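Accompanying notes for the structure given below.
Of the protein chains in this complex, one is absent; all others appear in place.
As written, the chain order gives the labels A, B and C, with residue 1 at the start of each chain.
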Amino acid sequence: MATTAATFDQVSHANVDTRSFLRKYVFSTDHKTIGIQFLILSLFFLAVGGLLAMMMRWQLGFPGQAMPGGGVLPDTMAPGGILLPEFYNALVSMHGTFMVFFAIMPLLVGVFANFLIPLKIGAPDMAFPRLNMASFWIAVPAGLLMMAGFFVEGGAAGAGWTMYVPLSADPEYSGVSAGQTLWCMSIAVLGLSSILGSTNYITTIINLRAPGMGWFRMPLSIWALFITAILTVLAIPILSGAAIMLLFDQTLGTHFFLPAEGGQPLLWQHLFWFFGHPEVYILILPAMGMVSDVIANGSRKPIFGYHSMVFAIMAIGFLGWIVWGHHMFQSGMNPTLGMSFMISTLLIAVPSAIKTFNWLGTMWRGNIRFHVPMLHAIAFVAMFVIGGLSGVFMASTPVDIYIHDTYFIVAHIHYVLFGGSLFAIFAGIVFWYPKMFGRMMSESWGKVHFFLTFVFYNLTFFPMHQLGLGGHMRRIYDPTEYEFLQPLQGMNQFISISAFLLFATQIIFAANFILSWFRGKKVSENPWEDTGLEWTTPSPAPHGNWPTTPTVYQAPYEFSHPQEQTKDFVMQTDKLPTTSPAGGPADR
Amino acid sequence: MAEAEHKHPNYVGVWVGLAVLTLLELGVAFLSWPKMTIILILLGLAVWKALLVALYYMHLRFEPNRLRILAVAPLPLAVIMIIAVITEYVW
Amino acid sequence: MAHAHAAMRPPAQAEPGAGVYTEKLGMWVFLGSEVMFFTALIGSYIILRFAHPVAWATPGQILNVPVTAVNTFLLICSSVTMVKAFAAIQEGDQRMLRFWLAATVIIGATFVSVQVFEYLQLAREGFLPSGYVPGSHLAESAETGAAYEGGAPLPHSVGLYGSTFYTMTGFHGFHVTMGVVCLTFVTVKAFRGGYTVQDHRGVEVIGLYWHFVDLVWIILFTIVYLI
Partner (left out) sequence: MDWTLTPGVTTYAADIDRLYYLILVITGIAFVVVEVALIWFLIQYRGRPGRRAHYTHGSIRAEIVWTSVPAVVVVMIGVLSGGVWNHIRGRDSIPPDALPVAVAAKQFEWNVTYAGVDGQLGSDDDFTLRNELRVPTERPVVVHLTAEDVIHSFFVPDFRVKQDAVPGMNILVWFQVIEPGEYPLACAELCGLGHYRMEARVVALQPDEYDRWVAEQSNQNVASR
């Protein structure tokens, strides 16, 4: 490009920030600001989703009793504080929807992809900064549309977050009309936001890597986000298409999914899960990547088996496309198809196992620092193991006959999405907080938050395995209705109380997050003594990230390098006396 | 940009080809041949036309291999999904 | 594509990526996403067709094939004018760039108009996304089976035909409309002399989108109207 010299010059003056307030904080095109905007948005929805879960837990633990504070809810939801079944169904559906689409997914993909990709690959910003801004400002109305469901006649969508048809397609069946329509619209709009964002991430990673940042010098978080972005770009349009067809079934009277005139209910499930399983990996791969970064840092060791970690990410990314049928083993799907889906599903355990063992290998003979992000990362590994192993039960089709649609599944997804993704998100937020805001979060409160969360989390979700083995179905409003579930009611109450305590514990995190913004200890460039490019620029990173584009000489995790005796880490931008210039991390 | 270096492909020739193939399709569609034969011929012609557009108008013929791989990457997934779901009904 | 963010671009010695410039790469990634979107729509159509092989009218019985054939030809023409515009700017010919771009916009808009006309016509005759309007003459030919293979009456599943037809062609039409809007911006910029021999990324990138939409129509025309 002929303009190269000019751009270089402009970049070097990028530190002089002349943007107006609106351009700097609201309609910003700076990837870091957009990341922080996504952070605030998705933490808000995380809180909303958590609150909905609390109401559900109240009903499950104490069915038919007035919920404390439930009096503020209108009579269409909870007359006298006692939840109505229709409101309970809305809670179930909206908890899942908010958590998956508006909390975990934006937290991982919106926040960390935006914030980390340019900083970690040495780019001044995203490839398309304005598209990036559009991606955020499209996500906001999507969230508002979804929230609006609670305030329209008939309440929010009540067919589960999977919106199985025909229940979701016809108000005659669910009693919800406007809420279902809003759900479809919101998901279609959110889809556009995700596609724009992910197009940006892919292009940025392919084309904007700094000199020396070869493919196999990218940190695993970037690898994971890259594969995630590919999954997003290819999977989300399937959901958008399906949601739009469902929307037409609801509003225009089309017949895609309604069997009366030839529609196919199973078609919805196939489309949904063809999107939905890659989505599961969209929700866990970035978490795995960030945890890899944090574990290498905490162990002060290069990641064990970097290449096999990368190939495991790719394998998961590919296998994720051919396993969707395992959500449908009991759905009436062709049983022979079930067989092939079982095999592919079981195979996906292999790359997951590789990753787990490599994390253990990284800690082996390390010099482990138990800082807060590391604690969360360790919890991630410990909990992901449980979530992964419980998945084997479901992958085995005959066992799945019994545990499908029971609390065993609920336990499994929460071990993966809370024990997995959310612990990784906590690790990520605490780890990169100084780079976002220039201050540290409180270490001691962070530890208190971690230990309480870890304990209450396990007390909440582990017993759910037991409920499931007792045959406890998901999504039922009142378990005491069934005689065979009554012996399990004590456990339900125990879970509910643990869940309340778990929710209360998160107040510590919220307070720590907000207060540290103003009062946290100010930090220099590299508070965690990490090796990544983002730690070579001031905290918080300025607009444009670096005065001049950094050059990369090292593999991503060169901790405790024998040639560097003064400190136990080598930055990616550091030159060592005898580093081979083109070397990858496995050149030994 | 480097594209200027190669001679322009015969865009008008491709256009004529597309038009002729469309006419051919219209001709075939209303023949009284076995339905399956007609469908296969029509799909073949459609793919041919699509390839003409992708290779010449979208320049895939002249792009680096990496971009070509990126361009066709979603297709296997589409095929996997459609074939898997069809087995619900025909197998 | 505007260059307000030129300052954000990295120096040229960045690691080699896909071997194409960023805007083009971004468009191809986006097109990959579009492929999956149309997979959802076209895939559903194929699957529903396999589930109910008898629910689809014989070609030409309900849908107006001659008008659509002309429309298909128009879209093919707009593709060649688009690519001609690109060829013109590659050689620095501003006049022909403007001419071919304007032609593309006009032909694209005509395509959409013809499609709207087709929709109105079909709706008037009683063919809707929800199925046939009872009492209309198309409903009659559907109910008696006259419009269908084998001629047997079809009490059920006739609604699928209208649902898939309007959804697939409607979303294609929506994409064409978006294309026309974007092309209009590009054309205005071309008239202001915004593209040069050195830098005409905008023309090439919108062209990719436009040809993709044409490509989708080639598939749709065959599977919806002719099969």
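The rule is short, and it goes like this: a residue touches a chain if its C-beta (ideal position, glycine included) is under 8 Å from a C-beta of that chain, and two chains touch if they have at least 3 such contacts.
The shown structure was predicted, so the numbers you read here are calculated from the model rather than taken from an experiment.
Colleague: Touched by the hidden chain, which of the shown chains?
Modeller: The undisplayed chain, in the complete complex, is in contact with A.
Colleague: One chain isn't shown here. Among A:25, A:137, A:364 or A:451, which residue touches it?
Modeller: From the options A:25, A:137, A:364 or A:451, the contact with the absent chain belongs to A:364.
Colleague: Kindly state which of the options A:448, A:473 or A:501 is in contact with the chain not pictured.
Modeller: Touches the omitted chain: A:473.
Colleague: Tell me which residue among A:25, A:402 or A:451 touches the hidden chain in the full complex.
Modeller: Considering the complete complex, A:402 is the one touching the chain left out.
Colleague: Touching the missing chain, which residues of subunit A?
Modeller: 85-86, 89, 92, 158-160, 164-167, 173-175, 259, 263-266, 299-308, 330-332, 335-336, 338-339, 342-343, 346-347, 349-350, 353-354, 356-358, 360-361, 363-370, 378, 381-382, 385-386, 389-390, 392-393, 395-399, 401-402, 404-406, 466, 469-471, 473-479, 481-484, 559-562, 568, 585-586, 588
We take it that only the chains that are shown with their structure count from here on.
Colleague: Going by C-alpha centroids, which chain is farthest from subunit B? Tell me that one.
Modeller: So the farthest one, by centre of C-alpha atoms, is A.
Colleague: I'd like to verify one number: the distance from the centre of subunit A to the centre of subunit B, where each centre is the average of its C-alpha atoms, in whole angstrom.
Modeller: 38
Colleague: Could you tell me which residues belong to subunit C and also touch two or more other chains?
Modeller: In subunit C, 18, 21, 25, 29, 32, 36, 39, 43, 47, 51, 198 touch at least two other chains.
Colleague: Residue numbers in subunit B touching 2 or more other chains?
Modeller: Counting only residues that touch two or more other chains, subunit B contributes 74, 77, 81, 85, 88.
Colleague: Show which residues of subunit B lie in contact with subunit C when the two form their complex.
Modeller: Those residues of subunit B that touch subunit C are 1, 3-4, 8, 11-12, 14-15, 18-19, 22, 25-26, 28-30, 35, 38-39, 42-43, 45-46, 49-50, 53-54, 56-58, 63-64, 66-67, 70-71, 73-75, 77-78, 81-82, 85-86, 88-90.
Colleague: Hey, which residues of subunit A end up touching subunit C in the complex?
Modeller: Of all residues in subunit A, those touching subunit C are 1-4, 6-8, 10-11, 14, 29, 122-131, 195, 198-200, 202-203, 206-214, 233-238, 240-242, 244-245, 248, 252-256, 260-264, 267, 270-271, 544, 549.
Colleague: Across the complex, what residues on subunit A touch subunit B?
Modeller: Within the complex, subunit A touches subunit B at residues 234, 238, 266-267, 270, 274, 321-322, 325, 333-334, 336-337.
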